[in-house]
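With one protein chain held back, the other chains of the complex are shown just where they sit.
Lettered A, B and C in written order, each chain numbered from 1.
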Amino acid sequence: MLHFECDYACGAHPAVLKALMETNEEQHCGYSEDERCEKAREIIREQCACPDAAVHFVVGGTQANLLVIEAGLRSFEGVLCADTGHINVHETGAVEATGHKVLPLPPTDGKISADQVREAVLLQRGDSSHEHIVRPAMVYISHPTEIGTLYSADELTALSETCHELGLTLFVDGARLGYGLAAMPEVDLPFLARTCDAFTIGGTKVGLLFGEAIVMPGKALRDCFRYHMKQRGAMLAKGRLLGVQFEAMMQDGLYVKASRKANQQAQAIKQAFVDAGFPLYCDTLANQIFITMPNEAYEALSRKHAITYWGKVDEQRCAVRLVTSVCTRDEDVAVLLKDIAGLASFA
Amino acid sequence: MLHFECDYACGAHPAVLKALMETNEEQHCGYSEDERCEKAREIIREQCACPDAAVHFVVGGTQANLLVIEAGLRSFEGVLCADTGHINVHETGAVEATGHKVLPLPPTDGKISADQVREAVLLQRGDSSHEHIVRPAMVYISHPTEIGTLYSADELTALSETCHELGLTLFVDGARLGYGLAAMPEVDLPFLARTCDAFTIGGTKVGLLFGEAIVMPGKALRDCFRYHMKQRGAMLAKGRLLGVQFEAMMQDGLYVKASRKANQQAQAIKQAFVDAGFPLYCDTLANQIFITMPNEAYEALSRKHAITYWGKVDEQRCAVRLVTSVCTRDEDVAVLLKDIAGLASFA
Amino acid sequence: MLHFECDYACGAHPAVLKALMETNEEQHCGYSEDERCEKAREIIREQCACPDAAVHFVVGGTQANLLVIEAGLRSFEGVLCADTGHINVHETGAVEATGHKVLPLPPTDGKISADQVREAVLLQRGDSSHEHIVRPAMVYISHPTEIGTLYSADELTALSETCHELGLTLFVDGARLGYGLAAMPEVDLPFLARTCDAFTIGGTKVGLLFGEAIVMPGKALRDCFRYHMKQRGAMLAKGRLLGVQFEAMMQDGLYVKASRKANQQAQAIKQAFVDAGFPLYCDTLANQIFITMPNEAYEALSRKHAITYWGKVDEQRCAVRLVTSVCTRDEDVAVLLKDIAGLASFA
Partner (left out) sequence: MLHFECDYACGAHPAVLKALMETNEEQHCGYSEDERCEKAREIIREQCACPDAAVHFVVGGTQANLLVIEAGLRSFEGVLCADTGHINVHETGAVEATGHKVLPLPPTDGKISADQVREAVLLQRGDSSHEHIVRPAMVYISHPTEIGTLYSADELTALSETCHELGLTLFVDGARLGYGLAAMPEVDLPFLARTCDAFTIGGTKVGLLFGEAIVMPGKALRDCFRYHMKQRGAMLAKGRLLGVQFEAMMQDGLYVKASRKANQQAQAIKQAFVDAGFPLYCDTLANQIFITMPNEAYEALSRKHAITYWGKVDEQRCAVRLVTSVCTRDEDVAVLLKDIAGLASFA
């Protein structure tokens, strides 16, 4: 069984594993206050062209999301997001467990717009019962989105300007950021640092054993953030593991370079489906692809490859997701491509 | 600078690192539903002589604590513990952040007793305003305790019987359990599995890069535990990393064997202080030792070794903690022993 | 200015005020453990034909909602409701502040159906990532709904059967229950007691100074409910005030009788609008009516009467809500009817 159902089926990128081995006997103080973490922070600040950014490392994406959101909201405030947003549908109510309402908006191509944000904010503020309504105070988006699409630089700029004009903060969940950076160079790290109040550089799905870097370019959210981390169980005792891994993956552009290869693999797979006569469920440029196929084709393919059933399209057909990662092997892709070609009779 | 201030200054035990390297290219499904985790669970169940135990893996100790406690309490219920308990003083209110009150009791030698538990429970239940008082519903203890002491089998049995008679659950935080198992064999894994409703097998401080195994021998706390994990950001995407590490450390008795050596190092250090004329702050048998020393001795020693200032004893003297771990090197201990001998003039 | 914008503009129904005066010098123990509350509970149990029902009194509707919901859910569970539901849009995230996600469904005529509930529950349970998704465990509906519509007995039976088949509980918010009981006799108190796991008998909007009775016919939600009440600040010190008021309003059928008159006033107002040529925004039978009118008509009418702007219909027209209550005076209605007739030129 080859794994194309997610981007966390393997261990670490070889460069990351090597760094962990080489530093294993080093002794460091705990909780990410060590030199290795400081080094990784410096690299990230430099690549973001933001020497003053606060950078924190946590183990997982749900931790990163709930931390940034609860740190950035007062108790009666909520966070706007696409109704398909990870925090709204796939984190078992982690944000609500911190006491805050997630305020869903209907997305287009997985994305929400500055206009939607403005409308939602003004609707609450203009209501004579505004004190009875959760106050939107942050916008959460994912880049790439849950369906693999990407915000353009213009879309992000509009969101950022609208948020800041209205007094909201903008938080970008970059669990798959590497693939996004590789697929759409106009949205690079310095752009994100200029545009967002917080964003994550995802490691778990981009070659690390685990780890997300939370980058806070401005002052809006950072105060006392480590208290929040400890309180939510998100401060790693051997914190240096996060520093070591991010240093290995970020330096010399490896983060984007390795992601680019995964994107190319994914796009080749997409093309194979198209060539075999299957329509796209939605079109994407990064490491996730979504295909509409007959139920029989899904069943045939999933006998040999772990892939994700994304949802029913109609009685005969379903949407299927396939994912590559920086650890995906070319030989596995070759097998898959051949098997896709063999599906043409189902199309 | 040699590190004796904690048991998480190094990376992993060589056996753990080796296992991570060897399994790096394996492909597994996520979230600890893979074969590696299942294998580690089997080993733990077997060593606990408890084939039905639920076993869950999380990254850190604060996560383990807050999860077991919030999963085991109704909203108006609280958890009894020593006022020195880690959850009461060193987790930034993580339990309270889940909505529950920590109910502190004054410990003796770092430990609370069955009688204290009984008295606290009956006091609440017998009060005519009992509905205005948080209801004790769980007991949390650490073994070893925060000051390195150990519960005897009789003490644990009494706690367990009292808890169960009164309808409470008993949770043992085993962040340093290996050192406890090695130092007091009468409290072994099968004993804990017969005695507690939940206990943790600490990995982070006992040779893993990270990881705590939560063992729930009975049915009291386990229902839907994975929902709790996901909601609190405690479900690791590449969950197999926890399985691989626990398998490596638990099999062939390595967990206890390696801990025993660390205990011996700690006890040798303790003896060196005694020989140099320093009194013990409290007597311990496991990997943490506590020495009372003049402030000047502390300053001299801490110039060369990272050690922990534990508190002021009087104007001239302080309590100091030193810790070994399964990763502590004999050559480092040798250096320390010599330096302690050199402190005799301060005693 | 006459008040038709809500059903809490006045003080209490004369019978309620009289009872408060007559019992003012009585001495009672606190927190609703007195004879007055017990008497009111008995009356309610009898009128519900449910001698075993648990009955609790709280001051306000948001309190009642958050209490029943948080008492009935485990931390990772959520409550299904119409997206227009009071808990979803008009309680400042009170449910989320207790840690639980509100799971909105699109309503028809303000109501959700048994089929929607079933679909939502099965979707979560059937998902391979179900542990990453909030588990629906309760259904919240309002009767009358937020837009004044009423569930039929068949609709409620279907909801109840579906909930219980799937292991969910059904909670009916009866903030305006009196008006519902008067308008649709097939849904009476015994019917609700047979059908729901919890429902409220609203007092604040039906003649009391304040107060909601929470009725729990079965065992599902009641355990330790008073602990929840105290923890959320919902236990009234002089609890007997709630008993005295409910006794006064419930006995001899006053609750429904007085509501019926308010419904008649509302329906007369509705008819006046229809006669003047204004279309209904939605059709209702109880004490709230919703009219579509030109913006100018709204402005003209609201100069003299407090009424509620409900939302924009198009550039020229808006929806407007008018409400009567058991305290609405016939002479005020007469004035309003005349003023409505005068609006005909706008229609």
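We adopt the following convention: a residue touches a chain if its C-beta (ideal position, glycine included) is under 8 Å from a C-beta of that chain, and two chains touch if they have at least 3 such contacts.
For clarity, every value in this text was computed on a predicted model and none was experimentally measured.
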Per the whole complex, from C:116, C:145 or C:204 the residue touching the absent chain is C:204
Residue among B:76, B:171 or B:227 touching the omitted chain: B:76
Contacting the left-out chain in the complete assembly, out of A:132, A:261 or A:329: A:132
Of C:80, C:168 or C:235, the residue in touch with the unshown chain: C:235
Counting contacts across the full complex, list the positions on chain A that touch the omitted chain. 31, 70-71, 74-76, 98-99, 131-132, 135, 224, 226-231, 235
Using the touch rule from the top, list residues of chain C that touch the missing partner. 1-3, 5-6, 8-12, 17, 20-21, 23-30, 59-63, 65-66, 91-94, 97-98, 204-205, 209-210, 227, 230-238, 241, 306, 327
Residues from chain B at the interface with the omitted partner, ascending: 75-76, 78, 89-93, 96-102, 128-129, 131-134, 309
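Quick note on the criterion: only the chains that are shown with their structure count from here on.
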Reference chain C; chain at largest CA-centroid distance: B
When the C-alpha atoms of chain A and chain B are each averaged to a single point, how far apart are the two points in Å? 34
Could you list the positions in chain A whose residues touch two or more of the other chains? 91-93, 97-98
